[in-house]
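In this view, the complex is presented without one of its protein chains, the others remaining in place.
As written, the chains take the letters A and B, and residue 1 is the first residue of each chain.
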Amino acid sequence: MEPIVITGIGVVSAIGIGKAATLESLRSQRTGIGPMRFLKTSHREFPVGEVKLSDDEMKQRLGITAEPTTRTALMGMLAMQEALEESNLLTSHPSYPIALVSGTTVGGMDKSEQYYLDYLDNDTRNDYIRTHDCGTTTQLMADHFGLFTMATSVSTACSSAANAIILGANLIRSRQTEMAVVGGAECITKFHLNGFNSLMILDHDQCRPFDADRAGLNLGEGAAWLVIETAESARRRGAKVIARLSGFGNACDAFHQTASSDDGEGAFLAMQKALKMADLQPQDINYVNAHGTGTPNNDASESQALLRLFGSTLPPISSTKGMTGHTTSASGSVEAAICLLALQHSLVPANYGWSRPMENGIKPVCEVLTDYPLQHVMCNSFGFGGNDSSMIFSRL
Amino acid sequence: MEELILELKKQIIEVLNLEDVQPEDIENDAPLFGEGLGLDSIDALELIVMLEKNYGIKIKDPSAGKEIFKSVNTMAAFVSDHRTK
Partner (left out) sequence: MNSKVYIKAATQISIQQPLSEQWMTAPLAYAEPYVRSQDPNFRDWLNPLESRRMGKILKRALVTALKVMQDSGIHQPDAIITGTGLGCIENTELFLGQLCREGEEMLKPTAFMQSTHNTISSLIAIHCRCHGYNTTYSHKHLSFDAALLDAFTQMQLGDISTALVTGNDELTPSWFSILRRTGSVGQPGQPPASEASVAMMLTTDPADALCEVEQVRLHYGAATASFADSDIPPFDFKQLFGECYTASGLGVYAAAHLLHAGQASRLQIVNENEEGSSCIQLKSVL
């Protein structure tokens, strides 16, 4: 595959606003999960990984005063600013096409869940009706920067951002664009907090991915973007190349809407496709950032898929959701950003929250590994509905 | 107990939207999950909500559902023992 390179990264999550803060949290194994501060809900008993900024604080940082806007869009803009800055696209952007592919599922639900009865009943909140859907969130972000010649939104629950990265890469491979900003954004809403609670998959304590006593996930929120382009485009612009997207794969578990299959077939196939595209063998992978939500089901299923793929020689594996929480639609890109920081800084993030090995499961890396050179890193994102995706990032 | 069993069958049909099923189609002892009616984990969650709504019983652990919802008989016994409404 012709090289697709990454020239910019932006990330906002519970473990930091921006790459530097995120890296610092990874180095010091500091979790961003804790008591709720911003979400207005009666279920304050659940630990969550909130971005440590209110909507107003985010608006201030972005220089936005107008409404309507949504928390998801604001987070997205903050992270996008960082990515575009690093890729030198804020001050001078090329005259050729740039695509935006954004993964989100809740869209403007943070507003709709406050105003739904008004939408039905009166005209006081009409401005927010148009912000309800996913596409409008992408539009709000696109309009803020005014750079894009194509924009679309992926919505595959927890693998949305990963699938956004995949479409962006395919648009580049097929020469429909030379450059794309890809990733996703999602804020915590009452809607999906209660939704996950009704499915009884939230942990009342700090989550413990791949732990024998794991009891569910902690919701998180965040946004992350990668600027991806052809090597030729980066060369022409003099953009600094960070790493390569060397392979990716998308497969469907086709088992159940909210549970993964026992043998992790969809996950296995997605990882296998990614390896094939990257022209790599399982033993070439130096680190896997697992989906690892901390639910009994996911971690068991994903373990099987990993064991099937890697056999007896597993690479270091960790889930970073013990620190960021499950950032749902943004997780594919938040974790891609973490993988890229890992590659750049020779660091393997810890699987925070783990203490006891699960039966028939993988044993994750439980202390951060530093000065650990990495060549190829795999990043997994598995969504409800069996929408499974895997990406491989490589050093140049 | 007869009354409770019939009540539960009607609620199962309503809550799970089993359009073509009548109470008399559900045998008291027949397995509800896997074979028999072929219900799944989501149906179990809906039944947990139903138990709370109609009988005031709060089930915290979803895996407890396996035993409780084995059949209409086991459900009725459980409700009888734990109902607060």
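To be clear about the criterion, contacts are C-beta pairs under 8 Å (C-beta built on N, C-alpha and C of every residue); 3 or more make two chains touch, one makes a residue touch a chain.
Here the structure is a predicted model, which is why all the values come from computation and not from measurement.
Student: By the document's own contact criterion, which visible chains does the hidden chain reach in the full complex?
Tutor: A, B
Student: From the list A:36, A:167 or A:314, pick the residue that touches the absent chain.
Tutor: A:167
Student: Which candidate, A:25, A:70, A:153 or A:246, sits in contact with the chain we can't see?
Tutor: Looking across A:25, A:70, A:153 or A:246, the contact with the absent chain belongs to A:153.
Student: Per the definition of touch given earlier, which of A:86, A:186, A:211 or A:265 contacts the omitted chain?
Tutor: From the options A:86, A:186, A:211 or A:265, the contact with the absent chain belongs to A:265.
Student: Have a look at A:138, A:218 or A:289 and name the one touching the chain we're not showing.
Tutor: Counting the whole complex, the residue in contact with the absent chain is A:138.
Student: Kindly note down the residues of chain B that lie in touch with the hidden chain.
Tutor: 16-20, 37-38, 42, 45-46, 49, 52-53
Student: Given the full complex, what residues of chain A touch the hidden partner chain?
Tutor: So the residues of chain A touching the missing chain come out as 41-43, 100, 105, 107, 112-113, 116-117, 119-120, 123, 126, 129-130, 133-136, 138-139, 142, 146, 148-157, 163, 166-167, 170-171, 173-174, 176, 190-192, 194-195, 197-199, 250-258, 265-266, 269, 383-387.
The definition used in the following text is that only the chains that are shown with their structure count from here on.
Student: For chain A and chain B, let me know how many angstrom lie between their CA-based centres, rounded off.
Tutor: Averaging C-alpha atoms per chain gives centres 38 Å apart.
Student: Which bits of chain A are touching chain B when the two form their complex?
Tutor: 198-200, 256-259
Student: Help me check something: in the complex, which residues belonging to chain B touch chain A?
Tutor: Those in contact with chain A are residues 40-42, 45, 48-49, 62.
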